[in-house]
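One protein chain is absent from this view; the other protein chains keep their places.
Let's turn to chain A:
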Amino acid sequence: MTKRKMKWFGMAMTGVLAISLSACGGGGSNSTNASGGGASEPAAGGGDGASAENVTITFQNIYPDASDPKNQMLKKIVEQYESEHPNVTIELDSLNTDQQKLKLKTQAASKEVPDITVVNPAAQMQPFVDADLFAPLNDMVEENGLKDTFQSGILDYYTFDGNLYALPDGNNIGVVYYNKKLMEQGGVEVPKTFEEMIEAVKTLKSKGIQPMVIGEKDSWTGSFLFMNILLRTNGGPGFLQDVLDGKKTFEDPAYVEAIEAFQQLVDAGAFQDGATSFDYNSGENLFKTGTAAMYYMGSWATGGIETAEVSKDGNVGVFQFPTVGGKGNPDEFMLAPGSAFAISKNSKHLEETKDFLNYFMLNFPKEAFEVKGAVGIAQNVEGDFKAAGYSDMAMNVLDLFKKVKGGDLAFDNTMNPGTTQAHLSGTQSLFVEKKDAAAVAKELQAAYEDNK
């Protein structure tokens, strides 16, 4: 009997041990590595005398490129935090933007969102918020004065029903970069109006200079430019909101006019041949290698263009997108509140994760400033950009930021995905086919009603 009792006791103890082991290893919130972690973690835990629970936080991010300053900055802050909190391990899951979007959707479908993930503002976040996947950060953002580091109003794009769900890493505007040397060769000035821009395009084209480039295979690029034209033809921001509120339709003259203006630009030969087969990067590379005179893009491109060959001797300048048909105010910009960090509601270590993200965002502006990545971030930066060695072009962009008097968000940040896709392919078709502007607008209106 006693022997059998001992056996049972032994088994019970083994069970207890197993549970405690898996509790230790369970820190790897990813269920897949829980068993692997269980085997290796106890050794470390035993050494500590189990003073603090070991915690692993999965940090999904979109800074995968080791040569990108943001990646280095990310690793630096993570290392600092880990050395201050020896019981916390931050596991980085660094992915390309598109991969990350896809992975998050897949994870969200099975409710396995990583502790920290990346989302896009406003309408793009909505489905995730509706599915109740993210933890509200209202209390966390107040700690250590984090909230005050953000530019005023920026957090609104990540707030739903009074709850803040994500903290942005960027805040950008749409600008036109131009190659000074090529503009000079073509004998054209920086255009003050859209009509001048069309003329400039024609002049450059006739002199064999590629006027503009775009990576239209990723159709959001054309849409971003188109929306800036719409911001002008509409005489101000808020067109899409008016559509959503039922005050306007896509068949409104402002939208049709924007299509016509866009067609003029295409017809004038502004963009490179085969533009719809160039993805975002290869389109931008054409400008970076100095083959094109002008390039419309969000100010996030500043860092990349700054370090490219074309920027030698301050050769690249920026200007505001001009008025179209005498309408609009150039001080209204396309606004691009950046991707943002959100915390999973089901995170096993919610408190630790919040604490880490708070630390991360507090250090973000300072570190970004140091690696010259502070143009277009969502937080206020202290420091003298000029003295820190930022280029003239970066200074120009920063000056433009000061001029911003409101503007519009990109199409996909305002409308649902179904309507967005219809808009994107409609805009893309303008590059390859001669189409009646009213018909394009009508098609989009139909798609909008269909997707309501």
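Criterion: a residue touches a chain if its C-beta (ideal position, glycine included) is under 8 Å from a C-beta of that chain, and two chains touch if they have at least 3 such contacts; residues count from 1.
Going forward, contacts and distances are computed from a predicted model.
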The chain missing from this complex carries, among "Sugar ABC transporter permease", "Gluconate 2-dehydrogenase alpha chain", "Potassium-transporting ATPase KdpC subunit" or "Cysteine desulfurase", the UniProt name "Sugar ABC transporter permease"
Missing-chain contact among A:Gln151, A:Gln264 or A:Ser429 belongs to A:Ser429
Quick one: which of A:Lys105, A:Lys247 or A:Lys386 touches the chain that's been left out? A:Lys105
So which bits of chain A touch the chain we can't see? 102, 105, 108-109, 127-128, 130-131, 133, 216-219, 272-277, 279, 417-418, 420-421, 425-426, 428-429, 431-433
